[in-house]
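Contents: one structure, followed by commentary.
Of the protein chains in this complex, one is absent; all others appear in place.
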Amino acid sequence: MSAPLLAIRDLVKVYGAPGAPGGGVRALDGVSLRLDSGEMVALVGESGSGKSTLLAVAAALEPATAGRVELEGRDLATCSRSELRALRRRVQVVFQDPYESLDPRQTIGDIVAEPLVVHGLGGAPDERTARVRELLAEVGLEPPEFFLARRPAELSGGQRQRVAIASALATGPALLLADEPVSMLDVSVRAEILNLLARLRRTHRIAVLLVTHDLATAAAVAERVAVMYLGRIVEEGPTRAVLAAPAHPYTRALVAANPAADPSRRRARDETLPRAERADAAALPSGCRFHPRCPRAEERCRADEPALRPLAPGRAAACHFAEEVARG
Amino acid sequence: MSGGRRLGRKLLGSTATVLFVLALNFFLFRVLPGDPARAGLADPRLSAESVAKIRERFGLDLPVVNGIESLRPLRFGSLWTDPRETQAARYLSNLLRGELGISYHTNRPVAELLGERLWNTLLLLAAGQLLALAAGVALGAWAAARSGSRGDRLAVLGGLTAWSLPSFWLAMILLFLGSQFFGLPLGGRATPALDGGPLLRALDLARHLVLPTITLAIVSFGEYLLVTRSALVDVLSSDFVLVARAKGLSSGEVVRRHALPAAALPIVTLAGLNLGLVVAGAVQVEMVFSWPGLGAAMLDAVARRDYPVLQGVFLLLAVSVVLANLAVELLYPHLDPRTRRS
Partner (left out) sequence: MSTPTAQRLAAERRQVRIGAALLVVAAVAALAAPLLGPAAPDRPLTTGDVFAPPSARHWLGTDDAGTDVLIELLWGARVSLLVGLVASVISVAVGGGVGLVAGFAGGRTESLLMRLTDVALVLPALPLAIVLVAVTRPGLASLILVIGLVTWPGTARLVRSQTLAVKERAFVRRARSLGSSETRTLMVHVLPQVLPLIAANGALVVSQAILAESTLSFLGLGDAELPSWGRMLSFALARGALSAGAWWALVAPGAAIVAVVLGATLVGFGLEQTTAAATRRNLLAVGSPRATHGRGRRDAEAGSAAAELSVRDLTIEYPGPAAEPVRAVDGVSFDLRSGEILGLVGESGCGKTTVLMSLLGLLPEGARVAAGSIRLGGRELVGLGERELAAIRWREISLVYQGAMNALNPVRTVGSQIREAILRQSELQTAELVALRVRELLERVGIAASRAGSFPHELSGGMRQRAVIAMALACSPRVLLADEPTTALDVLVQAQILDLLRELRDELGLSVVLVTHDLGVVAEMCDRVVVMYGGTVAETASVDDLFHRPRHPYTQALLAAFPDLDRPAEVLRTIPGAPPRLDPPPPGCRFAARCALAVERCRHEAPELRALVPGQRVSCHLAEP
C-alpha cells in the first residue's frame, strides 16, 4: 500500500485554558483518518462535531494539542516555518463563505495570482497573468479576460466560489481541503461547484477532503464518507454502503432525518430519532458519547466507550452493536 | 468565568491602575524644576537654615527611593538604605492615613481643603450629567428611529456641534447672557452675606447652579446623543426588531421595550469610556463660574505652584475616574445577560 497523502493519527485538539473546569473544550478527541492520492472523502457532521476543527488543523491553520498530522509523510508539528510554507503549496483550502473569503479590495486577477506571488512561482508578471487566465478558464469562468479586472462584489456566489477554487489550484496542490464549499449557495448552483470539484479531481488527481453537514452533498460526489460526532469519527466507509446500511445509530438517524425530495417517501413520524439535544463538547458523556440520545443504548454503552472497529474491508463503526444496526 | 472571578479580575485591574496613578503622581512631582521648598514658599529671604528646616519638615531631605537620592538633578545613592526612610515610603504611609500632604500656600492639610471641594464638584456634576443623559438618550433614540431622514441629520448635526463646543467658551457665553438678561449671578456658589433660613440658602444655591449646570449639560449631551444613536442604529438592524413589529407593537414600544435594553450595554460602554471628558468639562466650568470645586482648586494650585494640592487633586480625580470606570464595568452583567458567563 502506497504512502497516504494525508495521514491523521489520534488527533486531539482542546480549546480553552487547561486550568478551566473540565479541562477546556475537546473539539477533537482522538481522530484518525487517511486520505490517498486522488481520493475524495467527505467528512460529515453537525455543528460541534469537530469537522471544521479537523480541517483547520490539517491545513496547519491551528496547532494540534496531541496526535500527528502527516502530509506526504511530513509531520506538520516538526516542520520549520519555511518547510511549512513549502508544504502549503501542496495543500490548499476552499472556504465556506464565498462572500467573505475573497478580499473585497482585490481584483479577481490578483486573487488568483496571489498564491503564485506568495511562493514566487509563475515567473514574470505576464507569465503569471497567462497562468491566471488558464486557471479561470479551467474553472469555467469564460472569457477569462472579462473576469481579470472585476472585483468580488461584482460576481455571484457561485462565480466567487469558482474563483476561490481557481486560486487554490494555482500552485498545483495535491490536496484540497474544502470547508462546506456549497452550503451558502443556492441549490441550482451547488451542483456546478460539486461537479467542478469532481472533474478537477479526475483530471488533476487532486485528493479532496470535503467537510459538510449535508449527507446529500457527500453522497453526490464523495466515494468515501466519515461521520463525526462530538470530536470523534463514529463511522467510516464507502459512501453508498454507509448510506444504504448505516452501522452506527447516529448515522442511521442522520439518514432518516434527511428529507427526501419525494413526498411519497416521507419519514414516519415515530421513526426512532435521537431524543434530547446534542451534548456539549465541554461536558462529554461517559462511555459512548452518543448514548444519552441513542434509541438502542444499554448499560454497556454508559460505561464503555466503543472504539472505531473494522466491520468489513474499508468499513468501520464505533458502536458495540454495529452489526445489528447495519442489518436494520 | 464565574461572577466572583470576574469581579476579582476587575478589582485587580483597577488596583493596578490606581497604583500606577500613585506612582505617576509621586514621581511627577519629584521631577520639578528648582527646589520645591524654595519655590513653594513666598519668602525668598529665608535663611539657608530655615530652608533646611522646612525641607526636613516636608521630608524633602530623604532619598526619593532606594538607590535614587534625588531626581532633579539626578543623583544615585545607596540601594541599602532603610526603605522606610524614603520619600516614597513617607508618601505611601501618609496616603494610607488619609493624609495628602500640607499645602505650601495655606499650610493646611490638603485633604481638608479638598474634602469641601469634592462635594461642590459632585453637586455640579450630578445635576448636569443627569440632564444631559436624559436629553441625549431621548433625542438619540428619536434620531435612530428615523435614521437617514432630515430629522435625524439635524439631530446629528446638533449633537456634533454640541460636542465641538469648547466648554469654557460656552460657559462664558451663557454667563454673559445669563447675567445680562436673566439676572443670574456672575459666579460663585452663594451670595456672600446672605441673610436667611435654609430655604432661602437652598434657593440661592439653585440660582448659582443654573448656568454651570446647563453648560455642563449641553457639553455632555452631544456625546450621549451620538453614542445612543450609533448603538441603536446597530440594534435596529436585528431580526428581533422585525419580530417585535410583527407582534403589532408600535415603533415607540419597540424602541422602549426592545431596542434600548439591547443597546444599553454599548451605550454605557461608550459613555463610560468618556468619563474623562466629564471631568474636563467640570474643570473649565468651575474656572469660568468661579465655582469652588476640585477643578478650580487644581487651577489655583498650578498658578501658585502649590504642588501638594496639585498632587492631591490629581490623585483624587484620577482615582475617582478609575472607580467610576470600575462601577460601569460592574454594571455590564446587569445590562447584558450574555456577559454573565464568559
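To keep things simple, chains are lettered A and B as they appear, and every chain counts its residues starting from 1.
Here is the rule we use: a residue touches a chain if its C-beta (ideal position, glycine included) is under 8 Å from a C-beta of that chain, and two chains touch if they have at least 3 such contacts.
All values reported here derive from a predicted model rather than from experimental measurement.
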| task | Can you pull out the displayed chains that the omitted chain is in contact with? | result | A, B
| From the list B:Leu203, B:Val302 or B:Ala327, which touches the chain that is not on show? | B:Val302
| Of A:Val12, A:Cys79, A:Val189 or A:Ala245, which sits in contact with the chain we cannot see? | A:Val189
| request: In the full complex, which bits of chain A touch the chain not displayed? Write them out. | output: 46-47, 59, 61, 85, 88-89, 92-93, 95-97, 100-105, 114-115, 118-119, 156, 164, 167, 186-192, 194-195, 213-217, 219-220, 239-240, 243, 253-267, 269, 273-274, 277-278
| task | Identify the residues of chain B touching the omitted chain, counting contacts across the whole complex. | result | 13, 16-17, 20-21, 24, 28-29, 31-33, 145-148, 153, 156, 160-161, 163-169, 172-173, 175-176, 179-180, 226, 233-234, 236-251, 254-255, 257-259, 261-262, 264-265, 273, 275-277, 279-280, 283-284, 287-288, 298-299, 302-303, 310, 313-314, 317-318, 321-322, 325, 335-338
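Everything below uses one rule, namely that only the chains that are shown with their structure count from here on.
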| note | In whole angstrom, the CA-centroid distance of chain A from chain B equals 55
